[in-house]
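Note that one protein chain is taken out, while the other chains of the complex remain in position.
Now for subunit A:
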Amino acid sequence: MEELKRTPLYPTYQKWGAKVIDFGGWALPVQFTGIKQEHHATRNAVGLFDVSHMGEFIVEGKASKLFLQQLLTNDLDKLEVNKAQYTIMCYPDGGTVDDLIIYQLAEEKYLLVVNAVNTDKDFNWLMEHKPNDVILTNQTDKFVQLAIQGPKAEKVLQKLTDTNLHAIKFFRFAQEVSFSGVKAKALVARTGYTGEDGFEIYIDATSGLAFWQSILTAGQADKIEPIGLGARDTLRFEANLALYGQELSDEITPIEAGLGFAVRTDKSIDFIGKDILEKQKKEGPKRKLVGIEMIEKGIPRHGYPVLIEDEQVGFVTSGTQSPTLNKNVGLVLIDAEYSKEGTIVTIKVRKKQLQAKVVSTPFYKRD
């Protein structure tokens, strides 16, 4: 078996009681103290995530904007330096290559942050379409990415820097930010994958360990905890943030997944997948992603069939017992005619057929 990749923070996991798993070829903590505990710590105080497995590409050169406009569904005209954008990369048939965040670093320079499991696929896809005068580099190994999330995230992080973090608005970022006790400067963005306020921070890998430890020390009084992938998943799920491989895949379009806001068919440049995505936007997709809440006892899980009168009309993309709501809820991709709120559907939970109803999402929205 191939050796699992490790982030620079791997040596610290054990100290915090981590259970380490294989996640797309990476040895990463699925939990430290426990998924529920970590989930609540992030919702109520602050959590620190090592997300260095995420892929980072730099795209630069005069033609980089045009190139990215042709591959990404969102509109780069809405970007400016120090602004970030959630966007999607599609195949010609509208299926999803990946969802990602793009950061405009300079006039002709962008940072693309992609899902770890898709890093090689995305890089090859971009390479195949890239004109010669665009420079594309995979810099995944050069960065440590940390996410500090939760109502106390800003307070804790502010202790370590003179840069006014409050001035960084949602989906904006600052570059070359200095933190005390940390050698390298960091890019600090007010973005996240939890439904809470917070930041995602990119720093040179050599300074990652010092930075991780500084944040954990600075956050002690506010009960900061390191958070594993398990809680990262329940947090993003409650906030209705898509996970590639579940809500999105090469067989699911962003329109079906309810991500039309990031598909700008009205932008000035045509992009891969536009025809079908525009059609789905106009006519409405044949299937839609909706929330369900179990009426009968049982927990919906990824892949479980959704039935109407014994006929399969969809499947569960993600589901669990929501730690915040304490309810068994799921996201399902379902034929559009059954997507109306209040519709009663049947979820095939292994051998049992259990009733659920269509509900609105997100399951959790912060005040």
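Keep in mind that, in the parts below, a contact is a pair of C-beta atoms (placed from the backbone, for glycine too) under 8 Å apart; a residue touches a chain by one contact, two chains touch by 3 or more; residues count from 1.
FYI, contacts and distances are computed from a predicted model.
Taking the options "Cytochrome c biogenesis protein ResC", "Beta sliding clamp", "Glycine cleavage system H protein" or "Aspartyl/glutamyl-tRNA(Asn/Gln) amidotransferase subunit B" in turn, only "Glycine cleavage system H protein" matches the UniProt protein name of the chain that is not displayed.
Only one residue from A:Val30, A:Leu241 or A:Ile276 touches the chain missing from this view: A:Val30. Remark: the omitted chain is touched by one listed residue; of A:Thr12, A:Gln104, A:Gln246 or A:Thr320 this is A:Thr320.
One chain of the complex is left out; on subunit A, the residues touching it are 19, 30-31, 34-37, 230, 233-234, 297-299, 301, 320-321, 323, 328, 350.
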